[in-house]
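Notes to accompany the following structure.
Of the protein chains in this complex, all but one are displayed in their positions.
Letters A, B and C name the chains as they come in the text, with residue numbers starting at 1 for each one.
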Amino acid sequence: MDFHAEIGESPAVALQDAVALISDFPALAGLDLTVARGEIIMLTGPNGAGKTTLLRVCAGLTPLARGNGQVMGADIATGREEVRRRVGMVAHSNGLYDELTVRENLEFWGALIGAGDDEVRQAMSMMGLDGRLATVPVRGLSAGQRRRTAFAILVVRRAGLWLLDEPHAGLDSNARDEVDEILKHAASSGATVMLSSHEHDRAQKLATREVRLAGGVVVGDGQ
Amino acid sequence: MSSPNRLRVAQIVFAKDLRIERRSKVLTSQIMPFAVVTLVLFAFALDGDVILQRTAPGLVWLAMLFSSMIIVQRSFAVETADGALDALRVAGADMSAVFLGKWLALVVQLLLLELVLLVGAVVMYGIELRGSGIVLLVTSSISATCGLSAVSTIYAGLASGVRGRESLLPLLVLPVASPVLIGATRAAEASFGTGGTVTSEGWPWLGVLSVFAVVFGFGGSLAFGPLIDD
Amino acid sequence: MTIDTPTSTTASTRGTSTPATRVLGILTIAMTLWLGVFGLLLSPADRDQGDAVRIMYVHVPSVWLAYLAFIVTALASGVHLFGKRHSLQADRVAGASAEIGVVFMAVTLVTGMLWGRITWGVYWQWDARLTTTALLFISYVGYLAVRGLEGSREQRARRSAIVGLLAVLEVPLVHWSVKLWRSLHQEATVLGTDLDVSLDGLMLFSLFVGVVAFTLLFVWLLLHRSRMLTMIDLSAESGLDRALAQRRAEGGASI
Partner (left out) sequence: MTNAGFILGSYALTFGSILIFAWRTVKVGKRLSADISDEDKPWL
């Protein structure tokens, strides 16, 4: 997989003194963070620490009120379109259309960026979604299968930075392990992964680095 | 792998919306029955064959207007239910193309609904289609539907994902859509010959409706991106 | 956190007024009193309408003010949207102007109905001007509802600027369609008297006084109202540094 070689060696995420507001509340309160390419970053911290907002800022969905940031080599204020082209986000919701099948969902998101059948087929087999599963409307899938479909969209879109908001939430332990395998695989093929989680232990096994947030700033950073 | 052009994106979104509709069958199993019930209720409220025949075009378009509010809410509920709208934004989809696709998908659905309402009005209100009015009826209905759908899509996009959108949407759409109601009703009256009108009286309304559709179709494709994406 | 020295933060309680607005206010009051004297006492009753014409001296200036306010809203929306800086100040002017416009549009509709009751015998007639005005009123109530939606100031400004400009597209279309509608139904307008009355001499002068008074009033209201909106935004912003410090402390405390 080619994960945007054109952006060179620039870090996946570089935020300086980032302040982001959610209707006047500073969800990020002057946060500094640099993430190298190929890392798996686990964001931990209590509810309301700013994890979700941090992910949305990196996806170019929430603008910065102060400070500045570069994501995948583009400035998030002036180069929002480039940022978005290079990242993919899976929030609590998966961004799927319930009535469409796995294949149709993938084809839709693929067609939006001009990806062909090959990419879609490749992504489906990579996520174990081929065969009968591909023809079922995603409404009828398990939470784990839906999550895998969402990841397959990131693969089709060739997202170089995966922003995942609690990807383990609502899954059984098998599906959680599956998620971990997928993320490791993605990172080993060049993608950078940034995820939030409440599970400290899982972070130890999966992540290359744990970043602890509280009060909208980084309060702990360890390999 | 090259990014598809605007028309292609519009086509993808259009096909996606109609496919979802075909699977979920909300239009045929919920909205069409609702619209027909409305026609029946109008008959109870107005009580009288002559009045019903006289007011049929207006009642059909009132039922259209209210049903369209439900369809357009649904069209955006599909996008927000599982965060697809955010995903569209992150995917960098051209929002004016998304507008175009959703607009045309809504036009198709509303035209189907209108067909049902017209048949309902012929059956229940005793109006008669006449040969000379058919062309006017078809053209005016299409332009009225295009205008109404454009306005609804713009404001439904604005209201999507906001608290209180169910009540905000009619407040925003209905005043703006009033020329559509006036024009479509008068044109339909002229094509049915309601109240002794002749077909030629309807043509100026086709002008109003077409201008409306063009203005808000164009305005919507410009405005939709900035409205949704920030 | 640094404590600002008291000298650098003098917060006066003079509010939104300045010497200029005070002079303007006095002028407005003088003109308005004059309007009352001319409208109610000095000007004669009309040949056709009788004393009902006196309502015109407040009705016409209010409708003038309301439409002026909406024009200003549209212009300020355009300045925000198409200006290089996407000025938030322009957005506040648009918002303030729309608020003023909605108030005066309501006044216009009610005084117009009272006039219609005397002159036509009915409160309402489906005349193009009346209908357009009523629909415009509802549209701007919707505009204010959009301003009240959740979101950042930039979001609010962009959304409402677009809605403000779309409302401008609406006016000619509504007017055209209602006019065409009524012209096809001439037999329905049995009430001959139109809003156009031939005014002369003192009557025209009274109307002129009214329009001048209300134009001054609009400027005065717009200045105060937009300053008020600026302060609402400022008080949220000036809280940001405090909120940031608080938020960071919350982080520090939880380690």
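Please note the rule applied: a residue touches a chain if its C-beta (ideal position, glycine included) is under 8 Å from a C-beta of that chain, and two chains touch if they have at least 3 such contacts.
The shown structure was predicted, so the numbers you read here are calculated from the model rather than taken from an experiment.
Although it is not drawn here, the omitted chain touches the following shown chains in the complete assembly: C.
Of the options C:W64, C:W115 or C:W176, the residue whose C-beta touches the omitted chain is C:W115. Per the touch definition above, the residue from C:I26, C:I232 or C:A249 contacting the chain not shown is C:I232.
Counting the whole complex, the residues of chain C in touch with the unshown chain are 8-18, 32, 36, 39-40, 45, 50-52, 54-55, 58-59, 62, 89, 100, 103-104, 106-107, 110-111, 114-115, 117-118, 217, 220-221, 223-225, 227-228, 230-232, 234-235, 238.
Here, only the chains that are shown with their structure count from here on.
Greatest centre-to-centre distance from chain B is found for A, with centres as Cα means. If each chain is reduced to the centroid of its CA atoms, chain A and chain C end up 47 Å from each other. Between chain B and chain C the centroid-to-centroid distance comes to 32 Å (mean Cα coordinates, whole Å).
Centre-to-centre, using mean CA coordinates, chain A is 37 Å away from chain B.
Residues of chain B in contact with two or more other chains: 230. Of all residues in chain A, those that touch two or more other chains are 63. Across the interface of their complex, chain B is touched by residues 81, 135-136, 138-139, 141-142, 145-146, 149-150, 154-155, 158-159, 162-163, 165-167, 169-170, 173-174, 176-178, 180-181, 184 of chain C. Residues of chain C that touch chain A in their complex: 150-152, 154, 236, 239-240, 243-244, 247-255. Residues of chain B that touch chain C in their complex: 154, 158, 162-163, 168, 171-172, 174-176, 178-179, 182-183, 186, 201, 204-205, 208, 211-212, 215-216, 219, 223, 226-227, 230.
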